[in-house]
Each structure stands twice: as structure tokens, then as C-alpha cells.
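Here the complex is missing one protein chain, while the rest keep their positions.
Going in written order, the chains are labelled A, B and C, and every chain counts its residues from 1.
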Amino acid sequence: MSSTRSNMWKAARRETARALTALVMALLVAFIIVLITSKSPVETFGTLLSGPMTSKRTIGLWIDDVAKLTMTGLAFSLVFQARQFSMGVQGQVYMGGLFSALVALSPIGPTAIGMPAAVLAGMAAGACYGFIPGYAKARLGANEIVSSLMLNYIAVNLVTYLVREPLVAAPGLLSTANFPPNTIFPTLIDRTRIDLGLILALISVAVTWFALYRTSWGLKLRLVGHNARFAEYAGIKANFIMVSAMTASGALGGLLGAMFVQGQAYGKLLVQFEGNLAFEGILIAIVARNRPLAVPVVALFYGYLRQGALIMGIRTDVPTEVIAVVQAIIILLVASSFKFGGGRLLARLKPAKPATATGAGA
Amino acid sequence: SAAEYTKDKPLKVALVLHGALGDKSFFDSAAAGMKLAEDKLPVKVKIIEAGYQKDRWEPALADAADGGYDVIIAGTFEMTSYVAKMAKDYSDKKFIIFDDAPDYKTGCCANVLGIQYLTSTAGYLAGYASAKVSKTGTVGEILGMEFKTVTDFAVGFDQGAKAAKPDVKILKATANTFSDPAKGKELALAQLGQGADVIFPIAGSTGIGALQAVRDAKKLAVGVDSDQATIFAPTDAAQADVIFTSVEKKVGQSLYTALEQTIAGKAPYGTALLLGLKEGAVGISKNKYYEKAVPADVRAEIDGLEKKIVAGEITVNTTMK
Amino acid sequence: MTALLEARGIAKTYPGGTVANNGVDLSIRAGEVHAVVGENGAGKSTLMKILFGIEQPDGGELLLDGKPVHFAGAKAAINAGIGMVFQHFSLVPSFSVYENVVMGSEPKAGLRFDRKRAIAEVRALSEKFRLPVDPLPSVASIPVGQQQRVEILKALYRDARILILDEPTAVLAPQEVEELFVAVRSLVAQGRTVIFIAHKLPEVLEISDSITVMRAGKTVAQVKARDVTEQSLANLMVGREVTLKVDRAVTDKSTVRLEVAGLSVNHENGTTACADIDLRLRTGEIVGLVGVEGNGQQEFMETIAGHRAALRGSAMLDGVDLLDLPVLKRRQAGLANIPQDRIAEGLAVGASLAENMAATRLSDGGFVRHGLLDRKAMKANAAALIDKFAIRAAGPDAAAGTLSGGNMQKVVVARELSEDPKVLLVSQPTRGVDLGATQFIWKTITEARDKGAAVLLSSADLSELMALSDRFLVFYHGEIVAALENDESVTPEALGAFMLGLERQTPEQIRAVSL
Partner (left out) sequence: MIDLLTAVFSFAFLVTVVRASTPLIFATLGGLVADLSGALNVALEGMMLIAALTAVVTSVYAPWYVAVLAAVLAGALFGAIIAFFHLKLKADIILAGFAINILASGGTVFALALATGGDKGTSINLASKSIPAIDLSFLANIPLVGPVLSGVLSGHSVLSWLAALTVVGLWFFLYHMPQGLWLRGVGEYPAATEAAGIPVNKVRVLALIASGALAGLAGAQLAMFNYVGFTRDMTSGRGFIALGAVLLGARHPVGAMLAALLFGVFEALSIVMPGLFSWIPAEMIVSIPFVVTILALFLFSYRAMRARAMRGG
């Protein structure tokens, strides 16, 4: 037993070392690009590295990003662990944001239960939206990648329409009225974006970990993920588990939606509020190897880099677009040290073949 | 006071764009105003492109507020609430929001200058001219998205077109995106197919696609925000040829004026300016293309209408009030 | 006369540290059938992969016709006239037989893949080497025995002088083995050389001229087949005495445990898998389902286990119709199942042993309370089973995928027997398993029987069936065509006649034994 534990640590150290090596290489590439494009490269590069730490506010932005990246990373990890490749977190975020807004702006909003009610409404909406592709797959065998991608587009358009027409604060705007103050997440640190959302994200990490590794549902889910045929053989209702995993992941996505609109960043519902953050959860989940406890750690590093790059774009003469190039190269290099996830996705698209000993549980 | 700012010790200005330069209309116009200000006034400008991600806009604004600038400029209703919030936190700094204004009634924004444009007044003239030059009696509008600064162009355009020809047929399409030129082109082709021979795209890059469809069909188009014929003229004469006028929203000019007044200590911070034809902040381009496409008598009528609007004799509908 | 193909001092260590070959010598003469034998993991397949160029040796050398050669990949080996049929087939399932045969060396007409010629060539080849198989259907739709012929044809199509067959008989019925041997002899008669790997020593002795024995990555002996007996060969392989005798204890067979009546099942493509099956299974007995693979016995087992829907019929276990129940309820009713493919069906290789061993019981109070896992109980259970079944593993937390094949099989057997099932379904329990492990698994199954379990055994290995079964039910084209008590009068030949549909009993004769 102790030997497996020490093996675990060895594996963790090896992976961390690999990721860090890649990171250093990536930063080197970033420096070269900065060297070419910036008039004061050292300063610019310094901004990339230290940007997020320059003030309480920027630290707040970073941590707020981490909370959100953690949520989307968790949502993807959960479905990936069940070997479902639903890409629907984005749609769930929009539906979650929408329903949390509907409750916050309803008569319930200003009451004492306004905030939790709005959060729960968001989670419920996200769960429903996660349920649809899951159910369609279980009952009809409809490919969840396609259906969830399409549902994303529909959710984005639906929210745009509702915000623009029926829910709009004043004609011609692209947002609803501000939510009642009591529905907005309180800040944890004054004058930063760090708010209740961070706590919700950390609770979600703990709950997801617990559900996956300490409940029978979680074990069933992982067994379905490891080998669905075996799960059926063992008497596990694989379809039920699959649908419930996608629904639970949807609830996480919906919660992220509520965190967006009820958080310090907005406090209202507006069009395209998610800014394509949801998809970055795929990167987080894959690098974290779908393990809930690793998700916030990866989010912390990735969020720092993301924030540093954005601040570099704002403060220096390196155009914002170059940052995308740096980000892309970093992802490529870090990815080159992780041989996981995609293979599973492919295996999923191909006729079932027994997997060999790939990544063990956390 | 005015004496404070010199070339060596300039007024430090940050322009925060919730997008990026290169849109050939709105942001570029604001940036042009900044360039003019740097040339002519004791002003040093930093343009910050915050990109298209909504949750980055407030941080970029805050970063500018933290960054030692005297005046911070941002545009459109999408930024207003952030500017209002920031104005409270940084009461020693000045803020200018163009194309929208905060709600001063809440008493929030003594250090914020709002600049709004009555584009409908210029839209009216363009609509009038379009209906007159249309041979088919059908004109088209292509909107990027339906929000008030966009629809304001359209309501004025509609009213003007109907004033010229009560039975004019107006086609309307919304692309739902400002960044899909292929889609804009398709929408314009569809409207051309339905008989429109003048098209007014109000849709950013999507609209640029629409202009191309008009160019290929050799019909007419109305440009938006800047004098788009002049922008196209050096590289694409055929394109410039069909843009017989543009509804100009002179963002750069009005920002220049606002900075000039700020230096002179005369800018009315704490209020909103609603600028239209009268103030010269909007207008239609009257260039050689205009003269070629619009008969002299119609041009005279339009000049007359312009005077009446300025004098308040014609009330133009608007979504801005 | 120099050897046609020679390996000298081959060494191979896999990344991860497994030393698979450690000084292997092999010398093959032209025109012989050369068997390579050894326990599971002795390094046979690895050696073959090196001969075929898809693994690179860390040391040693290969000589072909006395000249040193180096194969950078399969292509090089193929060009040198070596062909290989893998232990795990390498056929593309959705492709047709002829496509699989010619893939990589297709006949062309201009840019086109000349299908007509390919089909004709495959037909001709299959006649020439007496390997009958229809070139047109997809590989997924033909029985395993034929798939293997496709593999052999594939090698012959590339004009292999030396054909490597890695455990070709493990999946074949006796008649199919005979057919294979006919083909092998015809190959040798036409000047080809065959390297042959098998675990069943009688087969090895029957077909081969020379035998190389491997143990733990080394060559321990090379002998002439006529110089050895089964027993002496087994001793060489294992290094100790092995016996494969099973005691057939007298048990109480009075109670009917499982009563199947009128059971009919269809394949996915709508054709009949088995029709109107009636049988009774009593406590303390093993009933062997005999049949060439693809005659419905596997589908029958899967239906009882709950992985396939029945068209009609019933299967009563102590008065409850299993067919109405979901898998979990069937298990709770006392059914256990050792599936034919342990990795694909019987295990989650990425999960730990503790999890694998509890997987079938996640709804009873033993391991789960209020929806929460009792991890202590799960680990204790796994530790106990690891101990009891002598499973070689790091511990309950080790991932199942890190175990050797034989040990994986033990994990499945241990889990399925841990609850003292009333009815035990067993499919191909010793396929690809070496002597020692076979001995162990047989012992385990008979012990379960002695404790009162009713066992249904399906196996492609006739000697296994004959060693273990109390009764035989012979499946042919989805029907039971014969039912026999296992006594001295029953010979493999007699069973084979039924299996191939050459003979059948009357319904009365069948009912007398099957019920």
C-alpha cells in the first residue's frame, strides 16, 4: 500500500517536472517573440511574468479567472471521466446564466433567498441542458459531440435574443437591468473581483472529488468510463450513469453561468458574457488528466499565464494578437508532454477496443 | 487650468477600446481623433485595445485608471456602467464616454462627460437621398445587431426614405454578427435579388461584405460611421464608386473637441452632450460620388431638409432619447 | 545444411523494464514445422515480433540464409519472405476478407484498386493452400477460425517463405485445428517453412518437426518432436511436474437450479443465433456446451447472463425468470459469469483491483452504505481474494491493467466465485493460458461445483470440456443436436460428428439427457 502511494507521488513529481520543463521552454519562445515585436522586450516580458501580481486588483482578476477556469475544467473532467465527449459546457453556462438572471430579476430576487435561489436556478437549467444530449445519446444513440455543439450555438442565440428583446433594461441595450444587490456575490477581498464564486468553485472541487472517489455513483461512473462493456457486464446501468454524469456536469456548467452573471464582474445578464472561457476547460481537464483535485492547480497556472498575457497586451506595445500566438505555442509545448485524452477521444470514435493500462485514478 | 499642459508636460489620455483597431469605422475614427489631438494639442495618448472578450473590458479600464492618465476615454453603452463605476473610484480623474452617457440622475458622475450622437438626423438625409436615387423604389438596410446606436441610423433612414417616396419599400435584415463579411454579402445579394438598388449596411465587417455585393452588382450603397468611399478610393475604386454617400458619426472630431475643451477647462463634465446635425457631429458625406449620383435638384432639397432639421422644423425619430 | 533462419543471443527489454528476451537462440530449417513453446510471458511472442521486424532487439543477431539481416519494420521482413499471424489478429473488422488479404500489396489497374483481380487471386490462393474462405464478406461477420485463415492467406499472398503462427490453435475447434494442420502440411509440402507457437502439447507433438522450449526469456532446449513425450516437454517448459487431471467427485445433483425453456435469440443483423433451447441445470454439476464457434452457444450464454435480449422463452432460476431481470438482479439472484474476453468484458483495466473486485456488488450493503463507498471493506475484500487465489499483484490499489494476462484472469475468476454463486456461467476459461494457470482455473471451477454451484461451461477446447463436464450439449446452427452423458463411450470424434452436423440425435434422445 505504501509502495503504491510512493509510486503515486513519483508519478505526480514526474508529471509536474515535465509540465514545468515545457513551461520554461514555452516562456523562452514567448521571450523570443517579444524580442522581435517589442521595442522594450525585457520590460514587456517582465509584464507578462509579473503582470498578474502588480496590484490587488490584478491578483483579483487572476483568482477570479482561476475560479471560473476551475468550474469549466471540472465540468469537462466529469464527463470525460465517464468517457462522454460532450462539448456542451458553453451552452450550459449560458442557460445557467439566463435562469439565474430570471430568478434574480423576478420578485424572488430581492428576498432573502434571492441569491441561493438564483444560483440553484442556474444549476438546474445547466443540468437540464446537460441532460438533453445525454438522454438523446442513451435513448437514440445520438452522437453527443454534435448535439452538444449545436446546443451551444442555440443557447448563445437564445440568450442574445432574450437579452436584446424581452429582458432588456432599456431599449437598445445589450444587457438586463442590474440584479438586486442581495443577489450579487459578495466580494471576499474588497475592491477585487474575488467573490463568493471562488468559494463555490472550491466547494465544487471537493464535492466532485468526493462524488467521484467516495460514492458508489462515482465508482460506477469511472467504471463506465474505463470500460462501458464491463460496467454493463457487472450490472451497472451504464446509460443511467452516462446521463447522470452529463446532467451533473451540466449543473456545474450552470453554476458557472450563475457565477458569471451574479459575480462581481457583471451583476447582470448580458449577451456573450462568457467570452469563450468555457472551452478552455477542455485544456484544463486534459492537462489535469480529468482529476478534480488537479483541476484548480492547473487552473491556477494557466490562469496566471492568461492574465499575464492580457496585461501585457494592455500595458505594452506588443499587440494583443501576438499574445494569442504565445498562448498557442505554450499550449503546444505543454501538450507535447501530455499524451492523454485525445487518444481516448479517438478510441471513443472508433469501434471499442480494450484499452491498455492508461492513467489510473487519482 | 489651461496653462498647465504643455508639449513637455502634456495632458495624458488613455483611449480604451472594447475591441481592436482596424474596424474602418468606429474605433478607427476615435483613434484618428486622438492622432489629431496629439498633433495639435498638448496631449499624449495611449490607445488600449481590450479585445472582444466582455469580461476583459472593465479590467482594461481599471488598468488605465490606475495607470496615471488624466483623461480616460471609452465608447458605447457597453462600457458605460464600467465607466460610471470607475468614475466613482477615481474621482480625481476625468472620463469621457462617447456614443452613450451615464445616468447622471443617480448623482454618480460629476467627472464624466457623455457624448451621444443623433445619427438619426443624418440617417434621415441618407434615407431621403437613397429613396430618390432608387430606380426600383426598394431600398435595403443590413443591421449588425439590433441595439439602439445601430437602430438609430435605421429609424432616421426609414423616416427620410418615406419622406422622399411614401410608397418606398424598405427591406431589413439583421446579420446578428459584426464580423462575418461573407454573411453580409449574402444578405445584400438577397436584398438585391428582391429588387433593392440602394443598400445601407450598418454592420461593421459584416457590412463591408454587403458593400462588396453592391459593388459587384453595380448598384448603390450608403456607407456608415466614416466617409467610406474615401477609405476605399485608393485601393478599390469600383467600391468607392458605388458608395454615393455615408452617414458619418464624427467620433474623432467630437473627441478632439472634448479634449480641446478639457485643456481649456471648458468641457462640461457631469453632463451628457447629445450631438446631431446641428452640432456638426453627424452628417452625410457630400463628395464627388455624391455629386455624381444625386441630381442637383435633389441635392438642393437635401440641403434644405438639413437646414430644417437643424432649425428644429423637422423632428427626426430617434432611439437615443 | 545451414539453417534458413537463425536467431542468436536475442535480448529485448521493454520500456518499463520487463525483460522479455534475454539470450534467445533459435534455428529454423527450411521446410520444417518448428514449434516454440513456453509458459505465458516466456517471451515467445516478443521473439516472433523481432523476427517480423516490428520490435527491435536490444542485442543479438538474425541470420537469413546464413547472412546477417536487420528488419527495420514489417515491410522489410515481408520483403525478405517472412509472414506472421499474430496471437491477437490484425485484421480490419469492417473490411472484407479479400481487402484484408491484399491490403498493402493490392493489385492495381492504373490508379485503381483492381478488386476483381484481388478476389480472383484470393480465391485461387485459398484453393491452392486448402484454406477455404469466402473472399467477399466482412471479416467481422465470419467465425474466428476463418479469420485465422484470412490471416494465413494474408501472409501467403505476400509470398511468405517462412510463416509464423502465434498461438493459432487457441481459438479453434478440434475440426478447425485439423483443417489448420492440413493447411500447414500442404504449405510445407509446397516448400514453405512454418514456425508454430502453442500451449497445447498434443498439438505441438502432432504437427511439429522440431521444438524450441523457452523459459523466462531464454532458450532452454531445442529438441526433435519424435524424441519427446508430452510429459517430458511439460517438464522442460515449467521445470517441474505438471498434471492436468481433474477429479470428478460425486456430488448431489438432485435439485434443478436453472430451467431454460424455448429460448430463442437473434443476432444483431436479424439472423437466428439459437432457437428453442430447452435444458435443465442441476446443483453440483458442470454442463458443457459443445460446438464449433459461431453455432449459438456464446449467444445463449450471453442471453442468460443478460447481455443480449431474448426473442422468446424463459430461464427460471429457483422459480424466478432471469430473462425479466436486469443484469444486477440476475447477479443478486445467484448468477455469476466468467466472460470469454477478460479485458474487453471482465475488467476495467484502468481501475484498481479493489474496485474491480467490488464492481459487481455496488448495490448491496457490503461495500456501499447510503451511497458512499466503504473503501476499507473493498480493500479487505480484494486483499482476501488476492491472497486466496494467489494473484500476483502489488496490492488492492494496483491497477488491473498492470497485471499479467493469467493474473487478470484470476481476478475475474476470484470475483465471480467470491459470492458462492448458484449458477456459474463460464466461457473459454483457459484460452491463451499456460499449463500452470489452466490447472489452477480448472481446480477452482470444480471446487465451486463441489460446493453446489450449477456450472454451464462453454469452451472451444474439447479436451477442457471433456475433462470437466458431466453432460454435453452439442450446438449446431443454433440448435441442440445432441445431448450426452460424459462417460468413456464419448470420444472427441463422436462429438465432432455432431458438432459438424454430420449426425444428430432424435428429439427424445436429446430431451432424455438435456432435461
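In this section, a contact is a pair of C-beta atoms (placed from the backbone, for glycine too) under 8 Å apart; a residue touches a chain by one contact, two chains touch by 3 or more.
Since the structure is predicted, the reported quantities are computational estimates derived from the model, not experimental observations.
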Chains in view that touch the one left out, judged over the entire complex: A, B, C
Contact partner of the left-out chain, one of C:Gly23, C:Gly73 or C:Pro326: C:Gly73
Touching the absent chain when the full complex is considered, from B:Thr121, B:Ser134, B:Thr151 or B:Thr174: B:Thr174
Sole residue of C:His34, C:Lys154 or C:Lys379 that reaches the chain not shown, by the stated touch rule: C:Lys154
Footprint left on chain B by the chain that the document does not show: 20-24, 28, 140, 145-146, 171-177, 179-187, 189-191, 193-194, 205, 208-209, 212, 231-232, 234-236, 239
Contact set of chain A toward the excluded chain (per top definition): 136, 139-143, 145-147, 149-151, 153-154, 157-158, 160-161, 164-165, 279, 282-283, 286-287, 319-325, 327-329, 331-332, 334-336, 338-343, 345-346, 349-351, 353
Chain C, residues in touch with the chain not shown (by the definition above): 54, 73-75, 78, 84, 86, 88-95, 99-100, 103-106, 108, 111-113, 115, 154, 158, 266-270, 309, 311
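Operating definition for what follows: only the chains that are shown with their structure count from here on.
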Gap in Å, rounded to a whole number, between the CA centres of chain C and chain A: 45
Inter-chain centre distance, chain B versus chain C - centres from mean C-alpha coordinates, in Å: 77
Residues of chain A engaged with two or more neighbouring chains: none
Interface residues, chain C side, partner chain A - complex: 93-94, 305-307, 326-331, 337, 339, 341, 343-352, 355, 358-360, 362-363, 367-368, 371-373, 375, 394-399, 401-402
Chain B residues within the chain A interface of the complex: 20, 48-56, 58-60, 62-64, 66-67, 77-78, 81, 89, 145-149, 151-152, 176, 319
Of all residues in chain A, those that touch chain C in their complex: 1, 3-4, 213-220, 222-223, 225-227, 229-237, 351-361
